[in-house]
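What you see is the complex with one protein chain gone and the rest in place.
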Amino acid sequence: MIKVVNLHKSFGQLHVLKGVNFSVAPSEVVCVIGPSGSGKSTLLRCINQLETADSGHVYIDGEELTHPKTDINQIRQQVGMVFQLFNLFPHKTTLENITLAPIKIKGLDKSAAENRAMDLLGKVGLTDKAHVYPSKLSGGQKQRVAIARALAMQPKVMLFDEPTSALDPEMVGEVLAVMQNLAVEGMTMVVVTHEMGFAREVGDRVVFMDEGIIVEEGSPDDIFDNPRNPRTQAFLSKVL
Amino acid sequence: MPCLELFNLGFLDSITSQYGYKVVMQNLGYFLGGAWYTTFITALALAMGMVLGLFAGLGKLSSNRLIYSLSTAYIDFFRGTPLFVQIFLLYFGVLPLIYYNDPISSAIIALGLNSGAYIGEIVRAGIQAVDTGQMEAARSLGMNQRQAMTYVILPQAFKIVIPPMINEFIALLKDSSLVSAITVPELMHRGDLVFANTYQATWVFGAIAVIYFVITKTISVLGDWVERRLATD
Partner (left out) sequence: MRKFSRLFLASLLVFALIFTIVGCGGPAEEKVLKVGTNATFPPFEMQENNEFTGFDMDLIRAIGEEQGYKVEINHMDFKALIPALGNNKIHAAIAGMSITPERLESVDFTDAYFNAGLIIAVANSNDTIKSTEDLKGKKLAAQNGTIGAAYCDSVKEQDPNTVVRVFDDIGAAFMELEKGGVDAVVNDHPVTAYYLKTTETTKAKMVGDIFSADDQYGIAVKKGNQEILDMLNEGLQKIRDNGKYDEIYKKWF
């Protein structure tokens, strides 16, 4: 479903991605862990081209994202993204946040879009907040709305960029629960996270990145119980 | 209270018997007519400026070299030269070339061009003030640049620019007094004429100042009200 080939990315002098090769199978849940500055967010953002790689290729369901002739907006409709800081549209209600893209991009009419939106709000447990503005929601609620908003476009892949890092601890659980349901339903997901519990429980594969390369990857059991690379061991000993 | 009454009468009389007071009162309607011109001209110029400013501001953020250069040149010129000079050059230099002589509409055009440059900067700053995450969220849903701007960025920028826009309205209103030099019958010009006939500087220009203040204060209050109405957070 996703294939990343030899990706390089620098920000000025800083070489952030140093030749990353990465792939995700359909319905696979891949969790990317690693210290800050390792390039994990950059890798994720290259997958929907919020960052443009300096060299290398990215393929989504066979189509090459990095090809100059590709309509990036078309491809992005298939790749949903959830941000650490939610990025909900403050001038729109919860419902409007979710229906905006389907109406304007997919051309759905308002009632169809709203029906879909209410279903999604039901899935994330927030139907009673449909007509509320984001400023009145808690962090956990905002993130659940953000997930519903991304799902409204019926993407093939969902990318999560540290979705719970900005949340108070008591709200982390509600968001992870939604993500777990999504995984169970078969969504292909790439999650950059520090929530090791989630990675172990829900992840099919764990990828450890450090200093711009993938150092080690494997099943959660392999990575968490038997890390082979000393850098992986060092990192895990600090966080577990 | 009888003593107060006597005091008040005497005090008031000493004011109303003054020549300057009479001059102002006799010309009050004339001045208010000028105030109407001032407000009307400023409002139209501001509307023109908002349209120009929107394009200029977006232009300065464009990656298209030509659009960027044109917008920057326009903004730099009209912000970098004195408004008085712009009015004069337009009215006596440029417009006569197409045989255009009307002072009032010339004034509106000059003020509009000038205001558009300042508003262009306000728009640019307003757009840049919108959190970058908003654009990222909009694009990641699959919106193109135009859709993201129209549905997500500009509506938020709009709220951000209201205070500076109100300021621009007030500044433009005061600057509009410069068009008295091309004989537009607005407030300042009428004040000049009455002053020249009577030499009552303090009374006449004092009255003019009060009228300007009333107008700007009204705009200011309206602006606050608009801001509050639009606040959803």
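Letters A and B name the chains as they come in the text, with residue numbers starting at 1 for each one.
Heads up, the rule we're going with is that a contact is a pair of C-beta atoms (placed from the backbone, for glycine too) under 8 Å apart; a residue touches a chain by one contact, two chains touch by 3 or more.
What you are looking at is a predicted structure, and each value in this text was computed from that prediction instead of being measured.
Enquirer: Kindly name the visible chains that come into contact with the excluded chain.
Expert: In the entire complex, chains touched by the missing one are B.
Enquirer: Pick out which of B:S105, B:N167 or B:T198 touches the chain that's been left out of the picture.
Expert: B:T198
Enquirer: Which residue from B:S14, B:S69 or B:N101 sits in contact with the chain not drawn here?
Expert: B:N101
Enquirer: Over the whole complex, note the residues of subunit B touching the chain we left out.
Expert: For subunit B, the residues touching the absent chain are 19-20, 92, 96, 99, 101, 103, 180-183, 189, 192-193, 195-202, 205.
In this section, only the chains that are shown with their structure count from here on.
Enquirer: What's the distance between the Cα centroids of subunit A and subunit B, rounded to whole Å?
Expert: So the centre of subunit A lies 48 Å away from the centre of subunit B.
Enquirer: With touch defined as at the start, can you tell me which subunit B residues reach subunit A in the complex?
Expert: Contact set of subunit B toward subunit A: 131, 133-134, 136-144, 147, 151-152, 155-156, 159, 232-233.
Enquirer: Any idea which subunit A residues touch subunit B in the complex?
Expert: 48, 50, 73-74, 76-77, 79-81, 83, 85, 87-91, 100-101, 104-105, 133, 135, 146, 149-150, 153
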